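Heads up, one of the protein chains got dropped from this complex, but the rest are sitting where they should.
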Amino acid sequence: MTPTGTTRPATSAVKTISRGHHDAGANPLRVILRAFLTIWSVPKARIGVALLGVFVLLAVFAPVLAPYGATDNSFDRSEDMSAAHWLGTTAAGQDVLSQIIYGARVSVFVGFVAGLLSTIIAVLIGLSWGYLRGLAGDVINFIVNLFLVIPALPLMIVIAAYLQNGGIGMIVLVVVITGWAWGARVLRSQTQSLRSRDFVTAAVFSGESPARIVFREILPNMTSLIVGSFFGASTAAILAEAGLEFLGLGDSTTVSWGTMLFWAQNSNALLTGQWVLLFAPGLCISLLATSMSLINFGVDGLSNPRLREGAQR
Amino acid sequence: MSLVSVQGLSVVYEPNGAEPVPAVKAVSFDLDQGDFVGLVGESGSGKSTLGFALTGLSRPPARVCAGSIIFDGVDIAGLTPSQLRVQRHGGFAMVLQSGMNALNPVRSIRNHFFDIFAAHGHVAGRDREARAAELVGKVELPASVLDRFSGELSGGMRQRVSIALALSLEPRLMVFDEPTTALDVLVQHAVMDTIRELQKAERFTAVLISHDLGMVLEVTERVMVMHDGLIVEDATAAEILAAPRHPYTRMLLSHYGDPRAAVVEVPGLASRGTERATNVAQAVAGGAPVVEPVVEPVEPVVEPVETTPTVRRREGRAAREAIVVSGVSKVYPRHSRRDQPVTAVNDVSFTLEPGASMALVGASGSGKSTIAKLITGVEHPTSGTITFGDLRIDTIRRRQLKRLHTEVQMVFQDPYAALNPLHTVEYALTRPVLNYSSLRGRDARRRVLELLETVGLTPVEQFAARLPHQLSGGQRQRVVIARALASDPQVIVADEPVSMLDVSLRAGVLALLDSLRETWGVSMLYITHDLLSARLVTDQIMVLNQGSVVEEGRTATVLQNPQDDYTIRLLDAIPAPRSSAPRNPS
Amino acid sequence: MRYLLGKVGLLLLTLWAAVTLNFLLPRLMPGSPADAAIAKLAQNGPVSPSTRAAIEAQLGVPTGSAWDQYLQYLNNVVRFDFGVSYTFFPQSVASLVGTALPWTLVLVGFVTIVAFVCGTLLGVLAAWKRGTWLDTLPTVGGTFASAFPYFWTALLLLFFLGYVAGWFPTSGAYGSAATPEFTGTFLLDALYHSILPATTILITSLGGWILGMRSTMINTLGDDYVTFAEANGLHPGTVAIRYAARNAILPNLTSFGLALGGVVGGSLLVERVFSYPGVGYLLYTAVVNQDFPLMQALFLIITISVLLANFIVDILYGILDPRTRR
Partner (left out) sequence: MNVNKQSAGSSDGSLLVAADNGSPTFEKNFNPFSTSKRVATTYMYEPLEVTNTLDGKATPFLATGNTLPDARTVVYDIRKNVTWSDGEAFTPADVAFTFNLVKATPALDTWGVWQHIESLEVVGDTVVFHLQADDVPAASIIDQQLIVPEHIWKDVKDPVTWKNEKPVSTGPFVLDTFTANQYTLKKNQDYWQADKVAVERLVLPAANSQLDVVKNGYDWAYAFMTDVEGTWVAADKQHNKYWFPPGGTVTLSPNLTKAPYNDVNFRQGLSLALDRDKIAKDAEQGYVEAAGQSGLLLPNQEAWLNPDLPERGAVVQNETAALAAFAKAGYTRQGDKLVDASGTQLSINILTANGYTDWLQGLQTVQSQLGKVGIDVKLSQPQPAAYTEALSKGDFDMAMNSFGGTGSVFQDMNTLLNSQFATPIGTGTTGNYGRFNDPKVDALLGQLKASTDEADQKAISAQLQTVLYEQLPVISLFYGGLWGLSSDKNFTNWPSEDNAYAPPNTWNSTPLLILTNLKKAS
C-alpha cells in the first residue's frame, strides 16, 4: 500500500524513538524518571500530573486528611454546608467531605489496578499477537475484535450481574475483562511495525529467542505507548467503576465516588436541594479522569513529536 | 535585475522545549531568469530549509530570522499569507523532496489540477481538462492518469505528476527538492531527463536540490555547495569540476568514479583495475587456505590495509563451504484482492564460492533483497534448492536457523534502523557472542572489545558504552558489521550496506568490508544498485532484472563490456559529470 | 467484492461469537426467574408462599441439556424468537424490544451523528487554527467534557434545567397522555423530551471526537501533500477540508465505529437517569430482575447494532478511501 522504497519514514521513526529515550539505559528507574520528565515537559501534562498527584495524596492520606470517618453516620441527616461539615452531610448522616476524601481511595485504586492489569494483558496479548503469524494470530485477532466491538458497558452490566457482590475486586475484574482489547490492538500494530524493523531482524541474526526479541528488543521501544494505554485504561476504569456503582451493581457499602452518587440519587439529593452531593463526587471523577487525559497529552508527545505544540513538519 | 536576490538569509528551527537549530546561516546569492542551478550538500546541510524559505513555505518551528528574499522586486517576507498565495501563480513553485507522497491519496489526479486552476483562476472552466492533459503530457504521461489516484501510480509517475502540478502554476522560479531520491536508478534518469527538457523549453529559473553531486553536475549549469548551513562554493559546473575550491567540494568530488572506467580510484579504497589481482589468490597467499578445510586455527593474517586500523587475527576458520543456489524461484502470494502473485525471484542459480566476493545488482524491485532473505533462511523459496555445506537452507526450520546464522550473517542496509536505539553497543555485540560462542563473562566482554577494535571503533571501551544515537552513521554501520562478525561467520550478506550513508562515510565502510573479507577470508554477497560500489568491492557480478539473472561474470568485465540490454541501460543511467563536462566549455 | 465478502464473513463470525457469549452469560447467573419475580413482588411487602408455586407454573423452567438449550436458542435467535419476558410476563420479548429499540436508535443514532459531525468540525478547526483560542477552547473543553461520567452530566442537566429551571421534562420520551404516532405534535413533543438526554450524550461524547480529529488532523497537516497543496497556492479552505481533513477523517472513521459501543453504553446510563424508554433502560430492568430472555435479546440487539454500525463504517471507509478499493 505504501510506496516502495520510501526509506524516509523508517528513518524518521527511528529518530522519533531515540528522541523519546535519550540515554534510556537498562536501568528501569532511570527509564521511569526519563518518561516522567518527558511528560512533565508538556504543560498540559504537567497540570495532569499535579492533579493526579493531589488525588493520590488524598487517597493515601485519607485517614489523616478527612475530618471524620467515612462511614461515621452520627451526624444530623442532610445537613447543608457548615463549618463542621464543609460539604454538608448525607441523608444517612455521614460527612460528605470525608466521604469524598476516602472515596478517592477506591477510584485511584481501581484506576491503578484495573489500568495496570488491562495494560499487562494488553501488552502480553498485543505483543505476542503482533509477533506471531499464522493461525494463532488470526484467532487472537478475532477475539480482540470481538471484545472491541461488543459494547463494553452492557457487557459489564451483564457480567457484573453475574459476578455479583464481589465489591471492588469484581469491578476491577469486569473492567479488565472489557478493557484490555483496545490497548492490545494499539500495541499489536506497533509491534507489527517494529517487527519489520531491521533491528528486530538483526536480533534474529544474533540468535535471540522469540521471547527475548519481544521483551527485550520490541517492548522497551513501546514504553510511551504502554504508558499511554495505561492511562487510557485507567480513565476508562475510573469511569466504568463509577457507572457500575451508580447503577447499584457494585457493593453499595464501600465508600467511593460512584456509590456516593448512587446514594445521593437514592436519597433524592436533588429533591432536598443538596446538589453538592451529586456535584462533588461527579466533579472528582471528572477531574481524576481529566488528569489522566491531560497526562496522555504528554505521553502523546513522547511517542509522536509531531503532536508537540508548534511542530508542523 | 536578477529574478531572485537572497541577502544574508538565516533560518532557524525553534522546536518546543529544545535548543534552536540554525539550519541556514546568512546565505546570499542571486538567481537570474532561466538559470538552472544545482544545490548540493550532504544530508542535513540545510538544502531543503533553504528551498522552503525561497518559496515562502517556512512554517513553525522554522523561522526566517535574518536577511531578505527579493523575488521580482518584492520582499516575500513582507507579503501577507493571501498575497503570498496569489504570488504562487506565475511566481515560485516547489517540487517536494518526498514528491512520492505529495499527492492527496483520496483525490484523483484531475482534481489536483482543477484545485489549482480554481485557486488561481488562470484557466477557464472549459479549458481545464485540455490544459491538465497538456500538462501531464509535458511530463510524458498519458492523459489517462488524470482519472487515477496517487496510490495507483508508480513512484516515478507520482513524481512526474507533482512536477506537472508545479508547472501548472506557470512559475518563474521552480525549486526541485531531491526530485528523484526515492526512485529507481532507471526511473531517476528518465525523470531527470524530463526536468531538463522542461527547463529548456519553458525557460523558468530552476533550483535543483540534491546530494548527488554527479547528477547535479550533469544537468545544471551552476552549482552551489552547501555545508553546515553555509554556501561554501558557488560556481559553474565546469569550474567546480575543474578546480574545486572548498575542501568539502573536493571531498565530494573525490568520491565519484565511473564504474565503467578501466581503473577506478576512490580515496580510502584500493584501486581496482581491469585485471585486479584476485583477492582470493591474495588471501590464499596470505596463508588462509580456502579450498581445504581448516583443521586447526591458522596463523594470524596481518594484512596492513591503509584505511582500516589493525585487523585482529581471525580466530575461527576461513570460509570453506559454498552457498549453492540452484533453480530457485520465489513467488509471493497475492497480497491484496486485485494483485497478481509476484514472482520476486525467477529460476536463479549461482554458487558463492568460499572466499569469493560477488555483487548482486539490479534496479529496485528486481529481487535482490529477496535473494538475500532466501540464502539467510529468513524466507523459504517456492522452488529450487539452496545448500550451505550439509545444511538445506531452502527448507530450514526455525531451530536450525541459529546454526545457519553462526555461519551466514547479514549486514543491514540502514544502520539507523538496524540498531535498537535503547541498547548500548556493548549489548548489541554481547548478545551474539553469548548466543553463538561458549564465551561468558569477562571472556565475552574481551571478545566484544576485540570486535570493536576489528571494525576500528577505538577507544573500544568508550564506544562499547555508547547508545546508537551517540554514533555517526558510519560508526553505526561499523557496529552492525561487528555484530555480523561476532558469530565468526563464513559468509556475509551485505544488503545495500551503504545506501543510507553520506558519501563521506561510504568509502570508509566499503573499505572496511573489503579489507575484512580479504583478511578473514569470508565470502561476501554484496547487494546494491550502485554499480560504482560494486565495482569497488567485488570480483564477480550478477545482474538481476525482474527476478532473473540477465548477466554475470567478472565485475570489471561486465561493467566495461555489458552484453545485456538491461545492463547497458543501468550503466547509462549513471550520471557522468566528467563526460558531460565538455558540454559547457567555459 | 472480495473485500465485501470478507467483511461479511467476519461480521457473521463475530455475530455468532456474540450470540454464543450471550447464551452463556445469563446462564451462569444464580437465581431462577421465579426467584426474580418473587423478589420483585417482595419489594411491595411479604409474598405469600403460595405465590411461588403459581409463578413457577407461569414461567416454566428451562429443560433439556445445555447443548439442547443452546441449539434451541440458536434456532430461536435465527427466527427472532426470544421467548417471553419474565418480568413483563406474558409480554413477548420481541414486542418489548420492538417498542424500546426505535427510541434508542433515534436518540443514540441521531446524537452520535451530530456529535461526530460537530466534533470532527471542531477538531478540524482546532488543528487548523492551532495555538489560537479556537484551538484551546475546544481542546480543553473537549478534554474535560469527555471525562464527565455520562450519568453525572445527565443528573446535573436534569436538576438544573429540568427541575430547578423547569424548562424541560424530567423523564420519558414523550408526554404522558400522548400516543406514539406520526403527527407533528407528537414528534415535537418527542423532540422536546429528547433534548436533555440528547444534550447529555452530545456533551459527553463530543470531546472524544474533537480530540481524535484534532490529533489526526495535525498529523495530516504535516503530510507532504498538504504542504504541496499550500505550495501550489490553493485556497486555505480547500487545503483544510479537501486535503487535510478529508484524509484525517479516515482513521477517525474507524474509531468512530468502535466508539459507538461506548456511546450506546453511555446512553444506557442516560436512559436510566431520564427514564427514557429505550433498550438501555430495558436492559437495566432485565438485569436487575434476572430476566434472561429479555436480557439476552437486548444484549444481542445492542451488540448487533454496534456490529452493523461498524460494518457500515467499514464499508464507508472502503468507499471514501480509494486505496482500499483495489
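Letters A, B and C mark the chains in the order given here, with residues in each chain numbered from 1 onward.
Methods note: contacts are C-beta pairs under 8 Å (C-beta built on N, C-alpha and C of every residue); 3 or more make two chains touch, one makes a residue touch a chain.
The model shown is predicted, which means the values in this text are computed figures rather than measured ones.
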item: Displayed partners of the chain not shown (whole complex); value: A, C
item: Sole residue of A:Ser41, A:Asn141 or A:Ser252 that reaches the chain not shown, by the stated touch rule; value: A:Ser252
item: Omitted-chain contact residue, chosen from C:Leu125, C:Ile201, C:Met217 or C:Leu282; value: C:Leu282
item: Hidden partner chain, residues of chain A it touches; value: 71, 73, 77-78, 91-93, 161, 164-165, 248-249, 251-253, 263, 266-273
item: Chain C, residues in touch with the chain not shown (by the definition above); value: 29-33, 35-55, 57-58, 84, 87-91, 96, 99, 158, 162-163, 166, 169-180, 189, 192, 271, 275-277, 281-282, 285, 287-290
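As a working rule, only the chains that are shown with their structure count from here on.
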item: Chain-level touch network, classified as line, ring, star, complete or other; value: complete
item: Contact-richer chain pair [A-C vs B-C]; value: A-C
item: Chain whose Cα centroid lies nearest the overall Cα centroid; value: A
item: Distance between the centres, which are taken as Cα means, of chain C and chain A, whole angstrom; value: 22
item: Distance from the mean Cα position of chain C to that of chain B, given in whole angstrom; value: 52
item: Chain C: positions in contact with at least two other chains; value: 227, 323
item: Contacts with two or more other chains, residues of chain A listed in rising order; value: 1, 309-313
item: Chain B - residues contacting chain A, complex; value: 14-17, 59-61, 98, 100-101, 151, 155, 158, 182-184, 336, 364-365, 376, 378, 401-402, 405-406, 409-410, 412-414, 416-424, 427-428, 431-432, 435-436, 467-469, 480, 483-484, 486-487, 500
item: For the chain B and chain C complex, residues of the former touching the latter; value: 55, 57, 81, 84-89, 93-94, 96, 98-99, 101-107, 111, 115-116, 118-120, 149, 151-152, 162, 165-166, 168-169, 336-339
item: Residues of chain A touching chain C in the complex; value: 1, 142, 145-146, 148-159, 161-162, 164, 182, 235, 239, 242-243, 246-247, 249, 261, 265, 270, 275, 278-279, 282, 285-290, 292-294, 300, 304, 306-307, 309-313
